[in-house]
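Take a look at the following structure, please.
Only one protein chain is missing; all other protein chains are in place.
Read from first to last, the chains carry the letters A, B and C; within each, the first residue is number 1.
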Amino acid sequence: MPLGIIGPLFVNGDYAKGEFYVPMATTEGALVASYDRGSRLISEAGGARAICLSDSICRVPGFILDSLLEAAKFVAWLNANFEALKDVASTTTRCGRLQEMHATIDGNRVYVHFEFTTKDAAGQNMVTFATEAVCEHVIRRAPFKIHRYFIEANMSGDKKPTQLSQQMGRGKTVSAEVVLPRRLVSRFLYTTPEHFVEYADMATFGSIHSGAIGTQGHFANALAAIFIACGQDVACVGEAATGTSRAQVTPEGDLYVTVTMPNLVIGTVGGGTHLPTQTECLRMMDCAGEGKARKFAEIITAAVLAGEISIVGAIAGGYFTKAHQLYGRKAGTKRKRTHVQDDRTSKEYQFI
Amino acid sequence: MPLGIIGPLFVNGDYAKGEFYVPMATTEGALVASYDRGSRLISEAGGARAICLSDSICRVPGFILDSLLEAAKFVAWLNANFEALKDVASTTTRCGRLQEMHATIDGNRVYVHFEFTTKDAAGQNMVTFATEAVCEHVIRRAPFKIHRYFIEANMSGDKKPTQLSQQMGRGKTVSAEVVLPRRLVSRFLYTTPEHFVEYADMATFGSIHSGAIGTQGHFANALAAIFIACGQDVACVGEAATGTSRAQVTPEGDLYVTVTMPNLVIGTVGGGTHLPTQTECLRMMDCAGEGKARKFAEIITAAVLAGEISIVGAIAGGYFTKAHQLYGRKAGTKRKRTHVQDDRTSKEYQFI
Amino acid sequence: MPLGIIGPLFVNGDYAKGEFYVPMATTEGALVASYDRGSRLISEAGGARAICLSDSICRVPGFILDSLLEAAKFVAWLNANFEALKDVASTTTRCGRLQEMHATIDGNRVYVHFEFTTKDAAGQNMVTFATEAVCEHVIRRAPFKIHRYFIEANMSGDKKPTQLSQQMGRGKTVSAEVVLPRRLVSRFLYTTPEHFVEYADMATFGSIHSGAIGTQGHFANALAAIFIACGQDVACVGEAATGTSRAQVTPEGDLYVTVTMPNLVIGTVGGGTHLPTQTECLRMMDCAGEGKARKFAEIITAAVLAGEISIVGAIAGGYFTKAHQLYGRKAGTKRKRTHVQDDRTSKEYQFI
Partner (left out) sequence: MPLGIIGPLFVNGDYAKGEFYVPMATTEGALVASYDRGSRLISEAGGARAICLSDSICRVPGFILDSLLEAAKFVAWLNANFEALKDVASTTTRCGRLQEMHATIDGNRVYVHFEFTTKDAAGQNMVTFATEAVCEHVIRRAPFKIHRYFIEANMSGDKKPTQLSQQMGRGKTVSAEVVLPRRLVSRFLYTTPEHFVEYADMATFGSIHSGAIGTQGHFANALAAIFIACGQDVACVGEAATGTSRAQVTPEGDLYVTVTMPNLVIGTVGGGTHLPTQTECLRMMDCAGEGKARKFAEIITAAVLAGEISIVGAIAGGYFTKAHQLYGRKAGTKRKRTHVQDDRTSKEYQFI
């Protein structure tokens, strides 16, 4: 798949600090051009602040008991034995740690959320193994007749968009923001902060009227392209394409834009991160290996912010269609890093 | 990215008829093994019925008028002039046809859904261009003061999961089903129809408790892997990972399983379908080029059904975790077609 | 239950024209004061425009067929025989008319939406009877093996909030709007259009973050109080407390506020409308009996708008809490029409 590179994208995170070039694997040329434009605008404006607000991943096994009363007692027992469950979980993994547990009771059924930290791995398999061990321990020790249990009762949000993940987080929850001076909004986006916000508001209500989870423009584009390039689990696009994107005019007349991604499931070790091209892509951002997952999450979120700024600007400015006509898919597929940088002074950017 | 191939997958669709081998690009080995198992089970059971229930894609521009009254009159005017709008749309595209229009009024704002057919293209760009032409026509001709319009007011469901797409469809809406004889459930899935359904029901309520859109297990896995292999817009995983998956025990004691995918946005022309490997992958299923989109949609849906059967079976049967332990990611990446077929008699399938 | 009366509320609808006094049965005094304030503000500003955008109610029976293929053929048969189904429906009712039909297929199951107009009745029973007749006709005539059918397959949105009703409407869909001059915002609400909108935006995202259906403040308060007073089906508050509430500063610096209620199920005949007090309450607005349902819907929506304006103003202005402390429940319960009118010049309104 063709690989484009956007940047420089200046990120001012807790972990990611400085200019980054972000690889995006996609067959859609207009997309790379659009994210690139947003990135350069952010950089020109001094960079995006990004903060990883929470970091955990869950498995939610389901237990079937005799009755509601047994279910309630079972949950009380789990709570009373939580420290022991943590110990059991830690025997299965070097990196994963069971941090929290909470239960949903539905009559004689119990869904138990086991929330883990998994260091720099996305961790879906790690938490499966740990949860299996915990469940086996529970089955042996809990003084209740447990008819059956299922390792995942479809409540974890794994590979699917849910309101629960939007609200409680899954993987990394990351927020990013930038203040774009009015003159840069004009120079890069060909619009004004007021028009930008007018459209952003209409788009927010478009989300509401369509029953979206959160409200955003096209998080999925950045996520799919970066996930493919960097050896992530691409199916997680199915759960991560939710969250919020928001804009306001500042008292000074500049443009404030922020995105919050509640469920960004990514890793810098494990999965496909060890494959050669994928490792190279991660290295381009100094995000390969241990100790890099939050940095990677911050960069992704800043790139997502860049994409929201660019698409909202293009639609607010009225040239979204024209930009897509110019950047046909075929042309775009050849876009590479040097290309993108040469483009900066070229005329085509006047449209996107 | 490593490419696995699953099959044979016997599909009895309106367009797809016979055995298919389906390419999946993924770094997760257990996934290919799991879909393969489901496919072979479906084939052994006589194949999956698949039907494309609807087929259209929309753009939803937004218009800002003076007032609610003007908005209501504007919508009446649009309805009265729909034939002219269809003509305008058809001037921009050889394949796209504007079929339906309906409006959502929110005070002085109007969201207009333009539903198009786009033949064998996914069609997002095609409908953008057509909608732009329609909007420009509307701006010139409608006897209303339209303050501003936006080519997409974030209500189309493009690249994002929404209840509206779940309910109204976006792209192809496809349903598939299969009846699995009890003895095959035992032989392939190591469980019974009753246990399968017991878990499926607990999983359905897991979806409900987590506020999912629809209820399903892991549509996203098949979609991401097939989309990458076949040159589709991978960001569309963000909108397609919704829908319903459902199981019941038949009066005869067999297992009925069905999936419905309301918003499968795919194409067999355009986008990344022309790239060499991607074309080859499409050709493997005789799905490259014109006249093949619905066939492709049916095969994808049957593959998704295979994946639901396999994962629900594994969790119901209690060996999901063990299967993931055996099929580590690294091992799985080498899985290729011959490999998969040789495996059929090997012991490792006893677990997944 | 204590009865308060708010007004005058000036409505400029297609059916409701002029000043109205609206009865609200509630034990919460602050509520009546708040809606009253909003009503008088709207009236001072020239009144609220209200338009009934659509008007229908559905039953959604479910049919179980042999297979997906049979299901698809069954839906085609229904479409081909729609005129006959309309005739059957019309034999059961003088007022109800079957207007539209659309189906949702989920494997071997079919949900059929029958949309009716019901004149001035809420119509839930009327459409049940008509749908039963239609279903019996279908069972006799459709050349398919229909294993079972259920008169309502829980997809109509009856008595429950759903995204489908938010998007497609159920009962009356009504929108109302008003432009409030800046000086009136200051005089009545003790805030500015800018602060009002700043809070309204934060509240919109509060809705989004909490996974609401639509976004609004407290539609349910007006609905419950008016429904009780006017003999409506109070359980319908459970489905009607969704919709959108939206504010913007106009280019002139005034405040534009609009609400849209997608599923307002009300009637001016049938149900509890014939009870003595309830009839009197309807008569107070000239809304008793035939030919009045849309008028009543417009007035309700304008009252709902009044409530949104008042509460958003109170929270934006920072005196919401104080207002509730002043208007305790006990005091409020004695509030009657004359009382409210006397209050207009009193000091207590400075807080709410």
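Note that a residue touches a chain if its C-beta (ideal position, glycine included) is under 8 Å from a C-beta of that chain, and two chains touch if they have at least 3 such contacts.
Treat the numbers as computed from the prediction; the structure is a model and nothing was measured.
> With respect to the chain omitted from the figure, which of C:224, C:259, C:285 or C:303 is a touching residue?
C:224
> If I consider the whole complex, including the chain that's not displayed, which of A:16, A:51 or A:122 touches that chain?
Per the contact definition at the top, the residue touching the missing chain is A:51.
> In the full complex, which of B:125, B:248 or B:263 touches the chain missing from this view?
That would be B:248, which touches the missing chain.
> Of the residues C:207, C:260, C:279 or C:310, I need the one that contacts the missing chain.
Only one of C:207, C:260, C:279 or C:310 touches the chain omitted from view, namely C:207.
> For the chain that got dropped from the picture, name the residues of chain A it touches.
Touching the missing chain: residues 49, 51, 53, 67-69, 71-72, 104-108, 163-164, 167-168, 175-177, 211, 244, 246, 256, 258-260.
> Residues of chain C in contact with the chain that isn't shown?
That gives, for chain C, the contact residues 1-2, 26-28, 60, 62, 64, 104, 106, 109, 111, 125, 128-129, 132, 148, 150-166, 195, 198-199, 202-207, 209-213, 215-221, 223-225, 228, 231, 233-242, 270-272, 274-275, 315-316, 318, 320-321, 324-325, 329-330, 333.
> Could you pull out which residues of chain B are in touch with the chain that's been left out?
The missing chain touches chain B at positions 163, 166-167, 201, 204-205, 207-211, 213-215, 244, 246, 248.
Note that only the chains that are shown with their structure count from here on.
> May I ask which two chains are joined by the most contacting C-beta pairs?
A-B
> Copies chain A and chain C touch; is their interface built from the same residue numbers (over half shared) or different ones?
Same: when the shared numbers are divided by all numbers used, the fraction is over half.
> As a test of understanding: of all chains, whose mean C-alpha position lies farthest from that of chain A?
Looking at centroid distances, C is the chain farthest away.
> Round to the nearest whole Å and give the separation of the Cα centres of chain A and chain C.
37
> Could you please state the distance in Å, as a whole number, between where the Cα atoms of chain A are centred and where those of chain B are centred?
Taking the average C-alpha coordinate of chain A and of chain B, the gap between them is 22 Å.
> Two or more other chains in contact with one residue: find those residues in chain B.
104, 106, 163-164, 211
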